[in-house]
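The structure follows.
As you look at this complex, bear in mind that one protein chain is not there, while each of the others sits in place.
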Amino acid sequence: MAQDSQIELVGLNRRSYIRVLAFFLLPAVLIYSLFSIYPLIATIVDSFYLRHDQAPMTYNGLGNFYTLLGDTTWSVPFWNAFRNNCYFFLIHMCVQNPVGLALAGLLSLPRLRLRNAYRTLIFMPTMLSVVIIGFIWQLILSPLWGIWKMLLGSVGLGYFFGPYLGEESTALITIALISVWQFVGIPMILIYTALLAIPDELIDAATVDGLNQWRAFFYVKLPLIWPTIGLVSVLTFVANFNAFDLIYSMQGALAGPNFATDIMGTLFYRTFFGNQLQLGDPTMGSTIATMMFVFILIGVMIYLFLIQRRMQRYSF
Amino acid sequence: MANVSIKALNKSYGPVDVLKDINLEVEDGSFVVLVGPSGCGKSTLLRSIAGLEPVTSGAISIGGRVVNELPPAQREIAMVFQSYALYPHMNVEKNMGFGLRFSGTPRAEIDARVSEAARILQLDPLLKRRPRELSGGQRQRVAIGRAIVRKPQVFLFDEPLSNLDAALRVNTRVEIAKLHKLLKATIIYVTHDQVEAMTLADKIVVMNQGRIEQAGKPLDLYYRPANRFVANFIGSPAMNMFEVTVKSRSAVQTKSGAAIKTQVPLEFKIGEALTFGIRPEHISAAKGPANFSVTLDMVERLGELGYAHCELGTGEKLIVELRGEAPVSRGQKLQLAFDDANVHFFR
Partner (left out) sequence: MKIKFSTLAVHVVLAGYTALALAPIILVIMNSMKARKAIFLAPLTPPTPTSFDLIGYARVFSDGAIGTYYMNSIIVTLGTIVITLLFGGMAGWALSEYKFRFNKLIGIYLAIGIMVPIRLGSVAIVSMISGLNLINTLTALICVYVAQNLPLAVFILGEFMNQIPKDLREAARCDGLSEYNIFFHIILPLLRPAMATVAVFTMIPVWNDLWFPLILAPSRGKQTITLGVQQFLGQYITDWNAVLAALSTAIIPVLIFYILFSKQLIRGLTSGAVK
């Protein structure tokens, strides 16, 4: 049996072998199970129960979910948050990732001077805390300080200015763009690395074949990095449906104006902890968390089974 | 097909000169091999001809046209890379036809050229396969096929056999030679292996540290090497070389005092210090008067062929090629002879 020959190889008897395994594995598995897996399962289980203040918990089946999705007091904010989240995600997919791709493409051009300087500097906002970034932009966009208005004015778009963060129609897209501005470095670095892995001789062959840089990018480089782009997409998805920090620090737990910037994360926080408008409700909070988990799971499944299968990693 | 003419080519990376005053003529339809040790500049020269590297000064002409300013695609060249550089995401057929897609060649023409190349290289059953489904030798043929499809003026090969195993290398070498005759192509071929150079080339160009040491027909380089470097590089095992002083018109003496009888050409004065060279295959056991004597250290037998490792004087080692079952034993003193015509003197 393979297991026995492994033990022989290692020169230990069965009991010491198990002891060795336990020593190496247990710490990690314990902490992970205790603080990561158990809470998640507990949350999911929790969402099937009702809890009223001091009364003991009662089993409620899918009741909480019906309430969340059907009862207007809950469902309106929930679907609002969900819709906002989807919008948030779309902006990232359509702006952040293409820009990251373009920057990575430019950075990977052969014989580019100052390449490392650009890469380091463009990545800088990603290093900073979301709190800081959010606040910086709040200041810049603030009508009181007027910087943004000045900049727009200098390119003749002065009429475009408004209190973006205070208006329902513009708040979410503004925050989304700020988030894009901050995190463009991540797809940029990931795609840049994948582009570096393409052997130079392949690009030479394309050059000899008569392709200019544009064509070489679209016909040779891009097809070879699809797996990375797929990975970036799924990471964007998970990160967006988990987002909270930026909106909380810019618009507070109420995700104003009038819940226009409310996403799943802020809804979860508000429900769980309570705020001026409502008491904290852990079970509904758990229910929301479970729904978030379901969404994320669906997204990851789509990635794993549909996209990951189709995309092949090319070894060179 | 066209000729290639390189005049006074220089290339530097900042303060470092990688190609120094290269002058080379490649006749139309000839097979020229650039050979030399690692770092001698042969690949750089090839890439400069291809247009993948800029040059600092000098002129490269293909078919009478100066191509310095032209990008690779417009020089009418095709290149076969060391790692084959096949596009992993395309099948063989698409790989071969890829370059032509962007030059305005009509679809039918592309298909015709691809099938022609596939026929010549016996790639027909592999056309729909992807590179990762092919063996090393097959990938190499696809790379060559891609070059043929372009119908270039000049073929450039960059160490194409380096990644193949020994047996495959010999076969593919023969295939390339046959291809050359079939297509009557002008080929410039880079390798570090002097056996490949000797067997394939119409003209060998030996390079060292950015310079051309000697260029000429293979046998010319073998029998009449211009300097120590070429003499040492061509031929395997390498030529035996000793530092000697001319003792008389008919004898030289090595550093350790051993005497070698040989006719010294008049251009070398008595007492002059020279390098004496003779190839292992040009020495044999003396049947009559000996030219010099050595002590046998060890014998390597490879069947019919064998190499005797001997010592001439202290620290002066010599290799002699043996044929047949010549009886020799360790420590034995051997009397050796050679033909004066095969002796080389270098200053």
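By letter and in written order, the chains are A and B; residue numbering begins at 1 in each of them.
What we mean here is this: a contact is a pair of C-beta atoms (placed from the backbone, for glycine too) under 8 Å apart; a residue touches a chain by one contact, two chains touch by 3 or more.
Just so you know, these numbers come straight off a predicted model, no measurement behind them.
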item	value
Visible chains that the absent chain touches, using the contact criterion stated earlier	A
Residue among A:V76, A:L157, A:L196 or A:I302 that touches the chain left out of view	A:L196
Full-complex contact with the absent chain, from A:L50, A:I136, A:L152 or A:L222	A:I136
Residue of A:L107, A:I229 or A:A260 in touch with the missing chain, whole complex considered	A:L107
For chain A, residues in touch with the removed chain	2-3, 6, 10-12, 17, 20-21, 23-25, 27-29, 31-32, 34-43, 46, 103, 106-107, 109, 112-114, 116, 118-133, 135-137, 139-140, 144-147, 150, 181, 189-190, 192-194, 196-197, 213, 234, 238, 242, 244-245, 248-249, 265, 268-269, 272-273, 282, 285-286, 289-290, 292-293, 296-297, 300
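The working rule: only the chains that are shown with their structure count from here on.
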item	value
Distance between the centres, which are taken as Cα means, of chain B and chain A, whole angstrom	56
Chain B contact footprint on chain A (complex, rising order)	199, 201-202, 204-211, 215, 219-220, 223-224, 314-316
Touching residues on chain B, where the partner in the complex is chain A	50-52, 71-73, 77-79, 81-83, 85-89, 98-99, 102-103, 132, 146, 150
